[in-house]
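This is the structure I want to talk about, given as C-alpha cells.
Every protein chain of the complex appears in place save one, which is left out.
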C-alpha cells in the first residue's frame, strides 16, 4: 500500500501526526482488516477510499464561510438560504450529498448555538470534520443545560437582553449559524467578507472577526 | 480545545463509514445503535475513531459482508506484518 497521504501537509499546514510509526493498536489492526476485507469482497476499492479522504480534506470551514459571505452581500440568496439551506449550498456548487441543512440567523437580539447531544452530528459536508471539543460529552451536555456559561468560556458573553436559541441536532437536519455581518464592512467584497467568518462563528460559539 | 489533524487510520475509518453506508450495508442509525450498545465503558476507554471502527465492524458482521472467522484470520495476518501501523497498513 503506498503511503498515499503520509507525507502531505494538512489543510492547516501542519504535518499529519506521525502515528504511523507508533505501535500497531488493536483498533488500527481492525481498520486495516475491515478495509482489506471490503476490498477483497469488491465492496470498495482502495482508490475509492483515497478519493473519499481527499474529498474530506477538501471540505473545510472556508466552504461555509463563502456561503455566509454571499448571504451577507446578497439579500435574495440569504432568503433562499434561510428557507432551504441545502438548496442554497448546492446553488453555490458545494457537493453536500444528501445532507439537509438548516441555517439559523443571528440578529441584533438573537444568538444561535449548535450542538448534538446524542452523538456528534455536524454539517461536515459543508464545514469539514467537527472539532474535538464539539464531540466531547462535556460540550454536548452543557451546551443545552448552561449554554451561556459555555459561551462565556469561549470568550463570548451574551448580553442579558439577547435571546439565545440552542439547536440540538437530534435527527436528520444539520445546522449552520448565519452570524450577523460585522459593522464597518460595507465596502468589502465577498472574499474579504469570507475571511472574517470563522468556523466557531458558524457553530455559534464565536463571532466573526472584525475588519482590520 | 481546538481540533487536531486526523491520523491516516482515522481518516480511513471515516471513509469506510461513508462508503459502507453508500453501499447500503448500514445506516448512520445502525452505527449509532452499535455505539450506544458498547456502553459507558467504551466512552471512557476508547477514542472517537476506535468506537467508530468497532461500530462499522459490528454492522458489517450483522450485514453478512464477512464472517468473524474471516475477520479473525485477517487481523492475525495484519498483525504479523509488523510492529507499526505504517508497516502493517
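The letters A and B name the chains in turn, as written, and every chain counts its residues from 1.
Criterion: contacts are C-beta pairs under 8 Å (C-beta built on N, C-alpha and C of every residue); 3 or more make two chains touch, one makes a residue touch a chain.
The rule we apply is simple: contacts and distances are computed from a predicted model.
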{"item": "Name under which UniProt lists the unshown chain, selected from \"Copper resistance system multicopper oxidase\", \"Xanthine dehydrogenase family protein molybdopterin-binding subunit\", \"Nitrile hydratase beta subunit domain-containing protein\" or \"Cytochrome c-type biogenesis protein\"", "value": "\"Nitrile hydratase beta subunit domain-containing protein\""}
{"item": "Omitted-chain contact residue, chosen from A:167, A:181 or A:199", "value": "A:167"}
{"item": "Contact partner of the left-out chain, one of A:39, A:92 or A:144", "value": "A:144"}
{"item": "Absent-chain contact - pick from A:28, A:63 or A:117", "value": "A:117"}
{"item": "Where the unshown chain meets chain A, residue by residue", "value": "100, 102, 117-118, 144-149, 160, 163-173"}
{"item": "Absent-chain interface as seen on chain B, which is shown", "value": "26-27, 29-30, 32-33, 36, 59, 62-63"}
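Note that only the chains that are shown with their structure count from here on.
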{"item": "Computed distance of Cα centres, chain B from chain A, in Å", "value": "23"}
{"item": "Touching residues (chain side chain A, partner chain B) in the complex", "value": "1, 3, 5-6, 10, 12, 14-17, 19-25, 27-38, 41, 43-44, 48-49, 52-53, 56-57, 118-120, 129-133, 135, 137"}
{"item": "Chain B to chain A touching residues, read off their complex", "value": "1-9, 11-16, 18-20, 23, 25, 32, 35, 43, 46-50, 53-54, 56-57, 60, 65-66, 70-71, 74-75, 77-79, 82-89"}
